[in-house]
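Contents: one structure, followed by commentary.
All protein chains but one are shown in place.
Take a look at chain A:
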Amino acid sequence: MQAKGSRGAPSLGALPFLFIVAVLLGLLPCLQPNPMLVSEAPHYPAVISGSEAGDVTAAPLDVSQAIRPLTNHTSPGHAKSRKAFPVLGIDYTHVRIPFEISLWILLACLMKLGFHVIPSVSNIVPESCLLIVVGLLVGGLIKGVGESPPILKSDIFFLFLLPPIILDAGYFLPLRQFTENLGTILIFAVVGTLWNAFFLGGLMYAVCQISGTGLDHIGLLANLLFGSIISAVDPVAVLAVFEEIHINELLHILVFGESLLNDAVTVVLYHLFEEFANFEQVTVTDIILGFLSFFVVSLGGVFVGVIYGVIAAFTSRFTSHIRVIEPLFVFLYSYMAYLSAELFHLSGIMALIASGVVMRPYVEANISHKSHTTIKYFLKMWSSVSETLIFIFLGVSTVAGRHYWNWTFIISTLIFCLIARVLGVLGLTWFINRFRIVKLTPKDQFIIAYGGLRGAIAFSLGYLLDYEHFGMRDMFLTAIITVIFFTVFVQGMTIRPLVDLLAVKKKQETKRSINEEIHTQFLDHLLTGIEDICGHYGHHHWKDKLNRFNKKYVKKCLIAGERSKEPQLIAFYHKMEMKQAIELVESGGLGKIPSAISTVSMQCVHLAVSQLPPLSSLSKDKEEEIRKILRNNLQKTRQRLRSYNRHTLVADPYEEAWNQMLLRRQKALQLEHKMNNYLTVPAHKLDSPTMSRARIGSDPQAYEPKSDSGNLPIITIDPASPQTPESVEDLKGMSRLPPSPEEDEEGLVMRVKESSSPGTDDVFTPGAGDSPSNQRMMRCLSDPGPQPEPEEGEPFIPKGQ
């Protein structure tokens, strides 16, 4: 962690590091053994941490200086003699556990922060390596102090650190690519892992049998167990490394999918060999049972996940009134799925992934936009912190654990691991390519083989072995750690230059356009049709059947209200529009509009207009001016998102702009009223454009006028509502006034109609029902509070809530 000069002032870069070092030193005395983190050190006096915490922010402390105060303060002790009532007291034991946990997490976050302040280092070395180094340093420091550093206990790892990462991966799994390559992924995961385990186990047994190494006492089964522990590709490590190299999606999903799905195989093999290692003989029944248990574990895990996913989706259907806790449902149900699967010794990872995958489409259709964002950020945050903690602990555990170094065993493990992986990938790819449409090139194969990183799961599994049955546990652990270090450091560091060298295709960072969406669906239908003509029940056929089943039955149950009938294309379109609108707002462009939205809305409007009877020609520039005004106003209405009622205290900046525009409009309207009184000749056509434009802009929000607003103009932007034919005719038949010069300044204005009662205009508010647009708007605005604040003095009241 040298603050090497890079861009920016070196001194400025050094400061965070000094701070970090100081924090580390401040941590030393606080790292006491507690029930969570296993260690055998004597209990430390609690008094110290209070005083030490104060010293942390000063200049970097000398280690010895830190130690001396520790020993000095032990003597006074806690002799509670009769003295005055303590105004200020210290009770560290009371808060020790949460305090230490928080300190560790804080350390992890500060590390992450530190690495990004120094970009030069993190460009060469992947973050995971740096974190392990930090862990090593911290562990070394703790040991140097004389304490025994905590080891990553398996329970904590499997119950708390691993699930967030897996949930994050599963919830945001790119389903389309995953299912397209599912066969390949499964073969790599199942057959590949089996091959690795047996190959490695067998070879290690052979090595152990070589006389002179002192390893003959390790039986075949123990070796096979070791092989199964070390052969599994680790999702955490893969994610950590692959995320930084931005490799193309196919390779990413192949390696990552493999790392996720091999959990079932690992669990089965591990339990199998752990049981059998005690027996001398393995009968055929045992093998058959093992084989069976594989299916039970994997399919059972998936089943549990699916059940929880469906329940979560169903629950989310009713959460429209308490939007605040929606994200919590997602997290809790997924975690319960994981725990339930672990309860039955099923594959927790597969349960987690299955639940995330199943619940996602339905939950996303039901929850509000804000909840969606919350879920996304929470998952990213938790998984990021977890990952960091895991790597740091890996480093610390290396220092802390008991090691037994045996050159033969460890070196041969390393070599055979690599060989097994390469052979496995090559062999399987040769087999798989016969069935794939898009073959895997040798470059792809190389990356897949090279990306088979081992990580903390292997370590934790090794740690779980007990000493009774596995006396060579220490050696196993040492070997596991060596392999992990090798793969993470060597392979992790070199994969990026290799990817560049081999010119492997990188990920294309583009958003999905509506074109792609439409064409994708089009091609799906086309291919399904062709398959049917060929009489072949292929991939597309079953996918189509599943989609139809989903649409007909499942969506109705699990999605609230009108959204259940919304076709995927429309949902996609609206999501896209919403995203663009929000982006527009965020980029601060209240006045600027990306041409896409505006011209389209204009063209949208134009099209609708062209369906109406031909207009008498407006002069070109007048039309342009009207268009410009409409453009501006349509944008502003789109931006109108309701602020939180209960939980945010910050005033919504957009509300300000909105209020101002409303005031402006009101003034303009009053002016208009005066104008209207003089005009008597109805000339309907020219007004229809204005109103139809107002109506048919592409704004997803709809407003209903206040019933007692009298002659106040009503602007309703309700493009997506089901228009009744009558209302369209109504429009045509209305008598209107010619546009006046003032019209240009007024924006969206509706002339007061003689025919219908003011305030309730059925042309503009097609219904108080749950039309899709209203629903959509409700989802947008209905977050989170149950009571809307009516805005006084405004003719525009958001509907609903």
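Here is the rule we go by: a contact is a pair of C-beta atoms (placed from the backbone, for glycine too) under 8 Å apart; a residue touches a chain by one contact, two chains touch by 3 or more; residues count from 1.
In this text, contacts and distances are computed from a predicted model.
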Per UniProt, the name of the complex member that is left out, chosen from "Calcineurin like EF-hand protein 2", "Histidine-containing phosphotransfer protein", "AP complex subunit sigma" or "NAD(P)H-quinone oxidoreductase subunit 5, chloroplastic": "Calcineurin like EF-hand protein 2"
Selected from A:184, A:266 or A:528 as touching the chain missing from the view: A:528
From A:502, A:546, A:570 or A:663, residue that would touch the chain that is not displayed: A:570
Touch list for chain A against the chain that is not drawn: 180, 435, 437-439, 441, 508, 510, 513-516, 518-523, 525-536, 538, 541, 544, 548, 565-567, 569-570, 573, 596, 599-600, 603-604, 607-608, 696, 698, 719-723
